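Complex shown without one protein chain; remaining protein chains in place.
Note that the chains take the letters A, B and C in the order they are written out, and that residue 1 is the start of every chain.
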Amino acid sequence: MPEPAGRASSAPLVGGSAEPTLRELSAPGRRAWSLPDLDVPERPLDLPELSAEPVPLPEVAERDLVAHFTRLAHRNFAVDLGAYPLGSCTMKYNPKVCDWAAEHPGFRDLHPQTPAEFSQGSLAVMLEAEEILCALTGMTRATFQPAAGAAGELTGLLLMRAYHEARGRHPTTVLIPDTAHGTNPASVTLSGYTVRHVASDDRGMVDLEQLRAATDDDVAGLMLTNPNTLGVFEHDIVEMARLIHDVDGLVYYDGANLNAILGVARPGDMGFDIVHSNLHKTFATPHGGGGPGAGPVAVVDRLVEFLPGPMPTRTDSGLAWVMPERSIGRVHGNHGNFLVVLRALTYMLALGGPGLRRVAERSVLNARYLAAMLGDDFRPGYPGPCMHEFVVSVAALKRRTGVRAMDVAKALLDRGFHAPTVYFPLVVEEALMIEPTETESPETMEALAAALNEIAAAAVTDPLVVQTAPHHTPVSRPDEALAARHPVLTWDMPAFDHRDAP
Amino acid sequence: MPEPAGRASSAPLVGGSAEPTLRELSAPGRRAWSLPDLDVPERPLDLPELSAEPVPLPEVAERDLVAHFTRLAHRNFAVDLGAYPLGSCTMKYNPKVCDWAAEHPGFRDLHPQTPAEFSQGSLAVMLEAEEILCALTGMTRATFQPAAGAAGELTGLLLMRAYHEARGRHPTTVLIPDTAHGTNPASVTLSGYTVRHVASDDRGMVDLEQLRAATDDDVAGLMLTNPNTLGVFEHDIVEMARLIHDVDGLVYYDGANLNAILGVARPGDMGFDIVHSNLHKTFATPHGGGGPGAGPVAVVDRLVEFLPGPMPTRTDSGLAWVMPERSIGRVHGNHGNFLVVLRALTYMLALGGPGLRRVAERSVLNARYLAAMLGDDFRPGYPGPCMHEFVVSVAALKRRTGVRAMDVAKALLDRGFHAPTVYFPLVVEEALMIEPTETESPETMEALAAALNEIAAAAVTDPLVVQTAPHHTPVSRPDEALAARHPVLTWDMPAFDHRDAP
Amino acid sequence: MDFTPHTEADVTRMLAAVGLDTPEDLFAHLPAGVTPTADLGLPAGMAELDVMRHIDALASRNAAELCCFAGGGIYDHFLPPVVRALTLRPEFVTSYTPYQSEVAQGVLQALFEYQSMVAAITGLPVANASLYDGPTSGLEAVNIAVAHTARSTVWVSRGVHPHTRAIIATFARARGLEVVEHPLVDGRTHWEHAPDPAAVLFSQPNHLGVIEDYEAAVSTAHGRGGLAIAAVDPMLLGVLRRPGDAGCDIAFAEGQPLGNPMSFGGPALGVFAVTRDLLRRLPGRIVGSTVDRDGRRSYTLTLRTREQDIRREKASSNICTNQTLNAVAAAVHLAWLGPEGLRETGRQSIQRAHHLADEVTGIPGVALANRAPFAREFAVTLPADPGHIVAAMAERGFLAGIPLGDFYAGLPTGLLIAVTEKRSRDELAAYAANLREVLADA
Partner (left out) sequence: MDFTPHTEADVTRMLAAVGLDTPEDLFAHLPAGVTPTADLGLPAGMAELDVMRHIDALASRNAAELCCFAGGGIYDHFLPPVVRALTLRPEFVTSYTPYQSEVAQGVLQALFEYQSMVAAITGLPVANASLYDGPTSGLEAVNIAVAHTARSTVWVSRGVHPHTRAIIATFARARGLEVVEHPLVDGRTHWEHAPDPAAVLFSQPNHLGVIEDYEAAVSTAHGRGGLAIAAVDPMLLGVLRRPGDAGCDIAFAEGQPLGNPMSFGGPALGVFAVTRDLLRRLPGRIVGSTVDRDGRRSYTLTLRTREQDIRREKASSNICTNQTLNAVAAAVHLAWLGPEGLRETGRQSIQRAHHLADEVTGIPGVALANRAPFAREFAVTLPADPGHIVAAMAERGFLAGIPLGDFYAGLPTGLLIAVTEKRSRDELAAYAANLREVLADA
């Protein structure tokens, strides 16, 4: 009767109705708020720019506010409910002791402009986390200002530019492999550089010859994820780095996949110069439904002087804020997503060196184990052993049954798992990108494999059921085309009226 | 499309499978725990009674522990999800500021044997709460030792006995109306008294003549809920109290229904001598799935000397623990469910006098409003205006359609509401006892009335669907007879094997 | 503040719908005299921020930060954040007793698992879904024995927690039971001659921390046709023999250390397990596993015919609201601990206690109160008034223990010191050093 461990079973509870919006729950004069009365003498204030009307916010009682958001929470899948093998996202379990740390009033209630003398604890948190991060990546120093991976990329590219300009050079091009995450090319453009693409070979790795051909004096650097988004470790990485360094370019490590090599291999030893890492992936800070994250950027010696600042620094009179000598400036309004850093430090300290290495081992082991259990309908995207994630193609299944990668993903939702990433990376047709992470048990791998194989079988016997999945979720597939064609982005915008349909 | 406010919409999320037990999730050697190493020199301890074997607890990882209990939480209806009109239980909204108070480390981490000098804050909490409770009930002092209403009843009955014994009397009987909650007669027996029943009249009130007839010198006292469990205010209460006092009996107030008269009427003014209240009902402390609650007992002047102790008391050198002179002794291992008292005080302070009175007004208003909207299939149990709850009978509906009160209750679960209390009080056939509480909005009353009327209509058109409800919950009706006949109370007990069935 | 959603307009509309004009009309049918006209003397309402300031101010008058060496049932064990996080989920916190099983499978399954794990740690086959606390559980155990044996004498060791004994005494007076207390001799119970008992009640370890002789207690009980009832320390059940294995009929415990903060002693948790024979006499709620209409495993409250709402004056106890949430906390914590975590917690508590005992008995004038083997709590005699010493130690940041003089006339200078796995070597050393200084000053 009971299902194997790890299969989420957030079964129907009660009531199938849609949740009203806050606006629909609102009634004039209802309120949740309370504030002490004004206890200073009230004075007539002769101020300009006062508003006449109250703003049209909803008016709800605390009781209804609680029920509303609790019911919304019940309409959300989450790591705490079950396995979430979303490739490239590292949806591992987020330890509760880190929640405890992030709620610590000694950190939570601190104003960012508290003088360093009175915020030594927070500066120490950043320095301790920085040291561990540098030890793991083989870098010298790191900044925590970037609020996410993409912000880290942009920061890294600005560092690249500062480096070249300091040497009187003005290259304009950054090399990006075709397996790269979309943020990489987008960041390149935003930083004022131009993207030059490099293709992968049939090993799923950057084609060394193509890279050689693409590399010239105009190349400011190369951005690379390793293992890459196919879950493949770039075997020629040392040689690739040498190629770039030979034209005085810099090699940037997109750390989204750092989880796979934690304590096993270091970007620094591979020849990388700039490394961002996603604390919300590798270091178990929760994703919050899409953030906050943190994308610290660590660099080798020769780039330290360009880092954004101010940076926490040890001085004779304690920890202090110091601006690096030739800093590119500021990239965040304060010190970055500090509480995320605190969570990551808590995690790093709990695991320590051996525990961090175990993360890499077991994330890879889980991926290999899962891959081995999948049936023939899930064709490996590339030969060779995978790291912490792998990409399979259901192109053959699609040709045979019409069932697409998206359908498989949706059918998995019905079976108590979150879906893998689909249609990414772009180089694999009908791709499913699966990253189990190390916090899932072998039993969960077995249940997940069984569910995927079951879906492949169902695709053959009853493709329509798979193509119309999911069937057991609060809503079925939303009409995304309609949403984009007729944007309803606030409750003030008129909803699409079916009578208007062509 | 959206439903009216207040209808819970905890719609199906994902995965229909049953949740494994912790034992089924267990794997030898898996672990969540971590402890610092022993940092004192380990010594061989020559102790008797050591165990040889490890205890057979499950072994799970923190990740699986979290997923398990999160999924279990998703299989539970709760006030935070929607309306819970469970009669006699006062399932009102539990304010989050009270959760905050109960998690305050200054209270949460205090050992009960901390000397009074170092726990003045906690003693003050008890005294402040006591004063408000006494003001609301018209009593002199109160003890917080009883951990729930039933414990309060027992305490009250021991006080009754102590009072009589102090006067050299040994009456043996306690009068209980037939509408009483089951804890009342059970407490009477446990306290060594004998129950004598008193019937209700056709107003749904204690029959004054019967009471007069039942009252003699052997009567130690009368236990009464007012408004009673029919939601009816006992109109003759002053006269009833006088009857009991005339034979030197005491009148006990079961405060389960205090919500209806908060700040409006006081048991003390009605002639009651002993009053318990359920902080987990009237004072918004959450029920925790069945506890903890708190059942403080307040008494009139002449009973103060008998109260359990020690009691927090104001002295010249601050607050101190003092044993009442002729105390019946201790009824709890420490000071009662202290954090529940703290929650109640927080609530009382937030509301203050006007807010507390509003509770009574709006709980009664909601009940009246709801009752007025119900169709003819829900026959009022008794004539006359209801207080904060009311009892309807579906006996006629049952005769017409076969649909019973239990079926109506189950069908309501499918519609996003918790069910009312059913088959209680015993004096009403096919009873539904409905208590909306004051924290629900008029819109919720309207949605609830609509749902009930809809069910009554469905009972006529499609009785089988109602009789087999609920259909949208994680499980359908559990076989309770089987559970009692073949008790499986732990995972070590063999589950019922269908092949054994007769 | 106000937690009612009603606006003035709502009130007006609703009153009109029921044919009334003003809120006062809702109470117009109440008899004269019961609605006081005078001001009740209640405070005005407060804004949320002011309430929080008030609670903060009260909290600041507690010394909750003292390094805790007090025990007596309530212990300062390590409570991992994950246990709190799961226990405090609003679906558990804000639901009622699971009368409607279909929408309460979450708490029902959690309680089933709690019962299973209580059975696992006590070695007894059946447990209920919680009672109020340890001491009142002792009373419930006595009630079972009295009903089961139809006898009215109860033997109670003086090693049983004084509060448990006090509660039994409170009710014994009312019920006409005779309680015979048996003395401690050099720390362990000396079972003396007395009329045949309904039950023999003892504590393992006892209130002085001493490990009692299971065999002596159990054979004393069974030899005289009574039940053997043991009060146990749940955090030691990974190390000490389980009461069920030792032949006890009933085991109960103060369950606070399992998943619950000390919280000034409440909400606490009455852990309660019995032999199969006593199943139908078990007080309180019990959850059973069964199948639903479709044959799926499901859970429900069961054996309800013992309970007050069905049996009324003939019920086996009057318990209705119990301590469910605390039991859920215990279930989460026990699953967190597992067999090895429970054993290690017990082992470290014992090792650290013995280390501290050595340290403090090295202080002039401080001696162990007896020579009996102890586990994680021990009694010492001091060369000064323990009340004063506890106060002086509190000024230095320690809750030094529980003075014993009020409960043990033979130990006027006795202090009961408890140690958990949480007390680091540094804390133990600091305790001893401060005690030495405080005693030197005394």
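Please note the rule applied: a residue touches a chain if its C-beta (ideal position, glycine included) is under 8 Å from a C-beta of that chain, and two chains touch if they have at least 3 such contacts.
Model, not experiment: these values are computed from the prediction.
S.K.: Residue by residue, what part of chain C touches the chain that was omitted?
M.R.: 48-49, 52, 78, 80-81, 85, 90, 422
S.K.: Since one chain has been left out of the picture, which residues of chain B touch it in the full complex?
M.R.: 1-2, 13-14, 27-31, 34-37, 60-64, 70, 95-97, 99-100
We take it that only the chains that are shown with their structure count from here on.
S.K.: Looking across all chain pairs, point out the one with the most C-beta pairs in contact.
M.R.: Ranked by C-beta contact count, first place goes to B-C.
S.K.: Quick one: report the Å distance separating chain B from chain C, using the average Cα coordinate of each chain.
M.R.: Averaging C-alpha atoms per chain gives centres 20 Å apart.
S.K.: Which chain B residues reach two or more other chains?
M.R.: In chain B, 18-19, 21, 30, 62, 66, 70, 74-78, 80-81, 93, 95, 350, 413, 439-441, 470, 473-474 touch at least two other chains.
S.K.: Counting only residues that touch at least two other chains, what does the list for chain C look like?
M.R.: Chain C, residues with two or more chain partners: 1-5, 10, 46, 48, 80, 82, 85, 90, 103, 296-297.
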